[in-house]
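Worksheet: the structure to be examined is printed underneath.
Here the complex is missing one protein chain, while the rest keep their positions.
When the chains are written out, they are named A, B and C in that same order, and each has its own residue count from 1.
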Amino acid sequence: MTPAAVPPDRWLELAPLQLRDWVTGFLPASLQWLATGLITIVAILAVFGLLFAYLTLAERKILGRIQNRPGPNRTGWFGLLQPFADGVKALTKEDVVPRQADPVLHYLAPVVLVALSLLGFAVIPFGRHLVAVELDAAVLYFFAAGAATELAIFMAGWASRNKYALLAAMRALAQLISYELPLLLAFVPVVMLAGTLSTTAIVAAQGGWTLGVLPHWFVLTPWGFAGFVIFMIAALAESNRSPFDLPEAESELIAGHLTEYSGFKYALFFMAEYFGMCALCGMAVTLFLGGWQAPCAALECIPSYAWFGAKLLTLLLGFIWIRATLPRLRMDQLTRLAWKFLVPLALINLGTAAFWSLTAGWTGGLQLVRWAVALALVAGPFVLLGRRLSRGVAPRVYRYASS
Amino acid sequence: MLGTGLLQGLAVTAKNLVGSFHDPARLPTLEYPEVQPQLPEAYRNFPFLVSESAEDPMGTLRCVACQICEKECPPQCIYIEKSKDKKPDAAGKQQIFPAVFVIDTSVCMSCQICVEVCPFESIKMDQVFAIATTERFGSLLLTREQLAKPNSYYHQIHPTEAAEVDRRLAADRQAAEDKAKAAAAAKSAAPTPPAKPATGGPAA
Amino acid sequence: MSAPDSSFLAPPAGSQVRAVHDEFHGDLLEVSMGPHHPSTHGVFRMIVTLDGETIVKLKPVFGYLHRNHEKLGENTSYLASMPYTDRLDYLNSMTNNWAYALAVERLAGLAVPARAEYLRVILAELTRLLNHSCLAGFLLQDCGCSGTPLMYAFREREKILDLFESLSGSRMMCNFQRFGGCRVDPSADWLAGVQQLTDGYGAFLDEFEALLTGNEIFMARTQGVGRLAAPLAISAGVTGPVLRASGVAHDLRKVDGYGAYPQFDFRVPLGDHGDTYDRYMVRILEMRESIQILRQALARLPDGPIMDPKAKLRGFRPKAGEAYGRIEGPKGEIGFYLISDGSPNPYRYRVRPPSFINLTILEDLCLGHTVADAVIILGSVDIVLGEVDR
Partner (left out) sequence: MILALLLITLLILASAAVAMVLRNLIHSALLLVLSWCGIAAFYLWAGAEFVAFAQILVYVGAISMVVLFAVLLTRPARDAELSVPAVTVLRVAAGLMAAGMVASILGLAVLTTRFSGAATRAPQLTVKDLGALLAGPHAAALLVTGVILTVALLGAVLIAAPAPAPRPEDHS
């Protein structure tokens, strides 16, 4: 048994960095910073590009299995070549631009969307040493980068000159305005407790274990759990995933803002959706699930980026699972859920976190009191606000005709 | 409490996700071209004309071109032209036969009405499962030659029904023979000489 | 459309039609939903006028699938219309067949043997299970589920279709009923298959309900949406589960007591609100009653012939007169009205399609709701365009 501070296979942990340095070592010193940056960008693009490709396949497979059918399995072994077949198909399809459309915005929208959705990856720490840019205000940067994505969706919807697309554009705007707030409010407690806006510092703040098995992840505290749930709900809405896929709303708006898109531009939208989803899930892992930290001390021998990947995939699987199960909300219900439920809960959660932070010194029996109060502060408002939210909506008892 | 319904639903989908790996009832998909479907005996798609023998299908068609099916066919996809001459049928009786018998399968809706109204058990339902042609018009217009299939094929696809039909036909033939015999006996009892029994075709 | 209305206090958005344009709300948007829209259940078209997303006017347009069904019926023999009835409501060919057979039997004075009557009940209730399962699946699909409930419903529907196929030879276009009875006598194997299906269907319904009936999102989407008041339902001639969801106890199986239904013990579920959720739940409860009917019918299925010996296939010419045969189809009252002048073809052949008549109230249900609601309201009315357009 080696001490946890110096894991035996440190080289695996550092392998990506050493590989990078080995490659840049061939270049003159003046160009090395550029090469390092480029390699980081290429690595992120490659990893998440592949993740996107196989996430689409995994989504179709899992949706299929949940729906009692095997899913795509014709292209390659277990359908493993399906993403590439889809890519070739999207590339070779005719790119139809409606005559009435605004050609510049119609073209720009998917490009802007993909570009913006990639920005967020820069500040997520994928491993102990793997973060593209160390920023003091990294969390703020992440959400600033994500804030503009719905603008691109609006551009797509408006530029298509299609009534469904226009409706989708309006929905996208309303959805963004509504869910930006709970998303931001949900991570404020984390910033408060960690005392920093830097992602690496937030992950570092969640390090360590109680008794070597209980990690100090924020999600394992009452306020952290509540924050995590609010964050994930808002993240679902931000990435336009079911049950918040209102801009796309297949059964209502045909394909929403995508109605007039075809070929590779259409694929770009999907790419952006999955990138956004991955980025938000990655941020959730960073903020609440301890980032790249291993769940217990004994498992620290596994490299940190593997833990990050495992947590990320778990959250993505959850997204797919939810998509397979839940029906879509209506626009007014969507905004009501945000303003009347998530925002108050997030604000109360801020108070819970403040309480937690102030009572950090309590020990022994007081520790129990601390947990009880915090749990009550989380569960009480949830039950009360939930009752208010679902007022007038309940299962019914039916009568039968008398004859 | 808010959320219990959602969790219940998630539990159901999770059960189905896991079930699809071990419970065949939760993965009923047949992977078609590799796994061919088990068609039930009653399955019907497109009619065919029954001939007595596989060697000479055109000579042994049961159809006598009575045109009832042509009249009754709801989408009117059958076209029949009667022959000018006659041929002996299975029982050796001289019958008219269809000189032209065409079914437009692009119109046919496999309703089985022609089979039900046929008094001669000569048109039956086939079990065409995969229908794809390279050409829209000619390939879907089935002629007499394409439609004729031997009785053994009928036995193969609808064994129960075919056996019953054979029994019925045999009974009819028996009854006809008995009747003919009785008539012959009556004739022979009568003073006039008996007619020569028709034992073969004219100039076989 | 473009004349600006400058009145400052515009009437509130809602079920009233307001000015086409005002300063605070902008333009009304006219959207043509359909005929190729993913959730209009076929080639149905709704021209909706939207204020924001609220519907202020809805004009249903149909006829894209018109096939001249009634005129065809007048120009072919009685028997030749039978396969065409399969194609009216292509989910429910068995009940369409029965309603048409019932009308012809009344016209020609044919009696149906007891075994055939039981068989018809079994097939009609299987059809009801099939139709209601599909409807629930489609409705949830319209609510935005990614196909999961629909796939579960189709999984069970497949079992029923397999039974239909092994009995009648075709999955959907069964063409099974004949004037004076049924076409094929089922084997013991087939009946065992029905028994097995009946025994398993309750468990499927339980699972299906666990999936979404108690789902908060689904309840919020459907409760209070598309309310249909009983007086409007009655005056519009609405029938079937849509009518019963509005609280009107009108089920032809009880009212007419046709076929073998009086011999079975079953209940008729009623809704109190007449909204989309009630229409959904009434169908789920009806399926549970159908299972009860199937159990009883299978247990008591009598032996005997399945055809009236007087019935004949060729040269069928009922005497001059008229008849109306109606049954409680899964979608409502499906009726056939026939006038005979003694010839092989009916003189007049008229269908009373439940989908079509239930659809006439669509605008009343949708006004004041949003586009998203219109889709699920349409789904809950349960239409099949083959029957609407005929």
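Brief remarks on what is shown
The definition used in the following text is that contacts are C-beta pairs under 8 Å (C-beta built on N, C-alpha and C of every residue); 3 or more make two chains touch, one makes a residue touch a chain.
Quick caveat: nothing in here was measured; it's all calculated off a predicted structure.
Only one residue from A:Gln18, A:Gln100 or A:Ser357 touches the chain missing from this view: A:Gln100. Touch with the chain omitted from the figure is made, among A:Ala147, A:Ala204, A:Leu350 or A:Leu375, by A:Ala147.
Shown as candidates are A:Met155, A:Leu185 or A:Val203; the residue that touches the absent chain is A:Met155.
Checked against the hidden chain, the listed residues A:Leu14, A:Ala35, A:Ala58 or A:Met170 yield one contact partner: A:Met170. Among A:Ala15, A:Val111 or A:Ala137, only A:Ala137 touches the chain left out of the display.
Along subunit A, the points of touch with the absent chain fall at residues 100, 105, 135-137, 140-141, 143-145, 147-148, 150-151, 154-155, 158, 161, 166, 169-170, 173-174, 176-177, 180, 184, 195-197, 331-332, 335-336, 392.
Criterion: only the chains that are shown with their structure count from here on.
When each chain is reduced to the mean of its CA atoms, the one lying nearest the mean of all protein CA atoms is C. Taking each chain's centre as the average of its CA atoms, subunit A and subunit B sit 61 Å apart.
Centre-to-centre separation of subunit B and subunit C, using mean CA positions: 33 Å. Each of the following residues of subunit B touches two or more other chains: 2-3, 6, 9, 12-13, 16, 28.
Shown for subunit C are the residues that touch two or more other chains, namely 148, 152, 155, 211-219. The touching residues of subunit C, when paired with subunit A in their complex, are 29-31, 37-39, 50, 52-53, 140-148, 151-152, 155, 211-221, 223-224, 244, 249, 251, 254, 267-273, 277-278, 281-282, 285, 370-373, 375.
In the complex of the two chains, the subunit B residues touching subunit C come out as 2-6, 8-9, 11-13, 15-16, 28, 40-45, 68, 72-74, 109-113, 116-117, 119, 125. Subunit C contributes residues 72, 76-77, 79-84, 86-87, 148, 152, 155, 158, 162, 165-170, 173, 175, 183-184, 207, 210-219, 313-314 to its touches with subunit B in the complex.
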